[in-house]
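Handing you this structure, nothing more for now.
All protein chains of the complex are present and in place, except for one that has been dropped.
Think of it as A and B in the order they're written, each chain with its own count starting at 1.
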Amino acid sequence: MSAQASYYVPEQSRWPIVASLSLFLLAFGAGTTINGFSGQGDTGLGLVLLLLGALMMGIILVGWFGNVISESRAGLYSAQMDRSFRWGMSWFIFSEVMFFAAFFGALFYVRTLAVPWLGGEGERGISQMLWPGFVAEWPLMNPPSESIQGPQALVDPWHIPLLNTVLLITSSFTITLAHHALLRDARTAVARWLLATILLGVVFIGFQAYEYVEAYTRLGLTLNAGIYGATFFILTGFHGLHVTLGTLMLVVILLRVLKGHFDSQHHFGFEGVAWYWHFVDVVWIGLFLFVYVI
Amino acid sequence: MSTLETTTVTGEQHESHHHGPAAGIGRWLFTTNHKDIGSLYLWFSLLMFLTGGVMALLIRAELFQPGLQLVEPGFFNQMTTMHGLIMVFGAVMPAFVGLANWMIPMMIGAPDMALPRMNNWSFWILPFAFAILISTLFMDGGAPNFGWTFYAPLSTTYAPPSVTYFIFAIHIMGISSIMGAINIIATILNMRAPGMTMMKLPLFVWSWLITAFLLIAVMPVLAGVVTMMLMDIHFGTSFFNAAGGGDPVLFQHVFWFFGHPEVYIMILPAFGIISQIIPTFSRKRLFGYASMVYATASIAILSFLVWAHHMFTVGMPLVGELFFMFATMLIAVPTGVKVFNWVTTMFRGSLTFETPMLFAIAFVVLFTIGGFSGLMLAIAPVDFQYHDTYFVVAHFHYVLVPGAIFAIMAGTYYWLPKWTGHQLNECMGRWHFWLSFIGVNITFFPMHFIGLAGMPRRIPDYALQFADFNMVASIGAFIFGFSQLLFVWNVIHNVRSGEAAPARVWEGAEGLEWEVASPAPYHTFTTPPRVE
Partner (left out) sequence: MGTIRITTCSFMLSLLLVGNAQAAWTLNLTPGVTEISRSVYNLHMTIFWICVAIGVVVFSIMFWSIFHHRKSRGAKAHNFHEHTLVEVIWTLIPLGILVAMAVPATATLIKMYDPSDAELDVQITGYQWKWRYQYLDQEIDFFSNLSTPREQISNEAQKQAHYLLEVDRHLVLPTDTKIRLLLTANDVIHSWWVPALAVKKDAIPGFINEAWTRIEEPGIYRGQCAELCGVDHGFMPVVVEAVPPAEFEQWLADARAQQDAAAAAAGRSWTLEELMTEGEQVYQRVCAACHQPNGTGMPPAFPALVNSPVVLGDVERHIDIVLNGVQGSAMQAFREQLSAAELAAVITYERNAWGNNTGEAVAPSRIVQLLQGDGQSEQEGGQ
């Protein structure tokens, strides 16, 4: 850590406080909206606050990142700054890993402990006294209580999910190819490979949406379909949300490449998005194995 | 760390874009300065401490005598819940982040935090999050009333409508904590002055590095568990409902996977502060620097393996019960290493007892008592008797109030002259200390007895055999509570006036922060000092 140039400490900024306000609107609006749907509160007002918050957040993200980008392009950022960003992004991804870990943990817990107990196996198997006739199985097609309707059928892992796996793994390759192209300063190649990655992401999301429609309309696999539906949708749902976010980030990067941003030395923005994309990919592999296949 | 030598401390030189604080309210709203943000965190924390404290006093007033006098049972539960949440997330955590903001850049020779704008955002989310949380008190059906541990299904199927707001408040609070922690890690790993190697970092910095890691690891898990609650309440999932194949105990596992590391998040920075103060007033370097670092790391790692000691009575399989019992007991070893280190540092030193040191010594003694009761709770078969009684309440208040809170006060008194440039008013500091010390023990010591005698926690009314000690505890709570007004007075007085303080405020103090002037200049190290 020798020869440090002075570290860039930004001027006062209005973004953070406005961003806090918009988070407040998002949170309060979401609470009011959702309560409204459940019959306690004013959905209309909630939606207004929610959308206002989301709109503000959108503007802030564009503006704030815009600031950072122009500072970066103005050469204000030292190599040390670059390392700060890298640490920041890495730890952010670690926090995302832990977020998914909570849901994977829940999945493993119900599969290996709770459901067998309810079905009479293991140390708390006596619980079956309360659910006569319940048979433990995974995937759980017939939940313990008759008041909860399990799924009629499951998603076949060897069709859309397998295809989606191939799509995402391919996209991890294409983004790496884009990165290599960037290191060689081959800008058209960068744009092409990025575009390919984005298309793969979009197709993935499309398939996922199709799968959800199928699940709801044909398979009876819904949020209400007992614990299988719950774990299925929370895992694939949050993953899908992350793919969507990742795709948006890729689009931003592509636009920046087209505007002539980044060079073979300075392209943290690009790399951060690439890391994120790889992370989303790895989570999917876990999902494919533990939600669909096994 | 007597080996620290600074050659170039250029706090007063400014580059063109560096200047003093802006004027007016804008300074606080838009600031990117770690000292301003540190102050914001600390003031916010004080406000929350008083708010949570007033709720505690209401609880104690209701429990002054058997029978229902002041509040309805429903409101009592809301007070218990809000008191716990506000103290944990509003008072203790922000106070430590505030101290980190103020001190870490100064201690490692950095110009500011690594990501100053995000730093501002981390802070300003908090007042909004707590505005949501506190506003639930005025909603139909009242505020959350299911305890700060919000076990399902009391917090899902049976919860008041305000639970939805509670969930989103937790979400944005989590975002704030994660961003704050990322910032601290990036600062420590990347912004150290040349020569400031990891094994030269002041212990406060080390303890925060490890705490930040814990925060990033567990806050997302909390977000995950409240998300599952939201789904169960509004979208018909069955995570915590056996009818659909889920399990209410699943909630507890996920919650405590967050919750146990969380309690260490509230004590590790305290250990760091105490490890700064004791050497200073012993005029002697810390006995075992390296072993302190390893002990802190071990506590953090173990903290991921012990969560189910909060759940000994849920009917876990025997092997689980044993595993969590043994793992929990192990934590006494590294914690013991810390206590022994502090004592050995004082041994054959040249001790003086200014206010920060008084709080530090009280911390060591009373935290250890809290640790001992923790160890007793860790013994699963006996925990069947202690669990959910006032014995647990006594345990965690001993580690949190004369633990975390005393450490925060010790740290505040220790660094206040550096922040304001004014010497402490020792006399008033001592008054505050002795009243707090006596008050805290009168409040929480009897709780051990009522717990052992069989009083459950979270009840607004109790059987007659618990009456005497409850009365004592309530009297203590009012003594302790009102003594905190002295703290408020001390801080405000010190900000406004007092003798000018020199750069090295305390005779035995070592470290970069004591090389710069008091008050510390707005931008401390524009060019990094060299540490040899």
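Going forward, a contact is a pair of C-beta atoms (placed from the backbone, for glycine too) under 8 Å apart; a residue touches a chain by one contact, two chains touch by 3 or more.
These numbers come from a predicted model, not from an experiment.
Among B:257, B:289 or B:525, only B:289 touches the chain that is left out of the view. Interface note for the absent chain: among B:325, B:491 or B:516, the touching residue is B:325. Among B:135, B:423 or B:441, only B:441 touches the chain that is left out of the view.
The omitted chain makes contact with just one of the residues B:90, B:153 or B:481: B:153.
Contacts to the hidden chain, counted on subunit B, fall at residues 66-69, 72-74, 77, 140-142, 145-147, 151, 153-154, 157-158, 160-161, 241-243, 247-249, 282-291, 313-315, 318, 321-322, 325-326, 329-330, 332-333, 336-337, 339-340, 343-344, 346-353, 361, 364-366, 368-369, 372, 375-376, 379-382, 384-385, 387-389, 437-438, 441-442, 445-446, 449, 452-454, 456, 458-469, 471-472, 475-476, 508. Seen from subunit A, the chain kept out of the figure touches residues 117-118, 124, 126-127, 129-131, 144, 147.
We adopt the following convention: only the chains that are shown with their structure count from here on.
Of all the residues in subunit B, the ones that touch subunit A in their complex are 15, 17-18, 22, 26-27, 29-33, 110-112, 114-118, 120-121, 124-125, 127-129, 131-132, 140, 161, 164-165, 167-169, 171-172, 175, 178, 181-183, 185-187, 189-192, 194, 216-221, 223-225, 227-228, 230-231, 233-239, 242-247, 249-250, 253-254, 257, 315, 317-318, 523, 526-528. Residue ranges of subunit A in contact with subunit B, taken from their complex: 1-2, 4, 6-7, 9-17, 19-21, 23-24, 26-28, 30-31, 34-35, 37-38, 40-41, 64, 80, 83-84, 87-88, 91-92, 94-96, 98-99, 101-103, 105-106, 109-110, 113-115, 117-118, 122-124, 127, 130-131, 140, 143-145, 147-148, 222-224, 226-231, 233-234.
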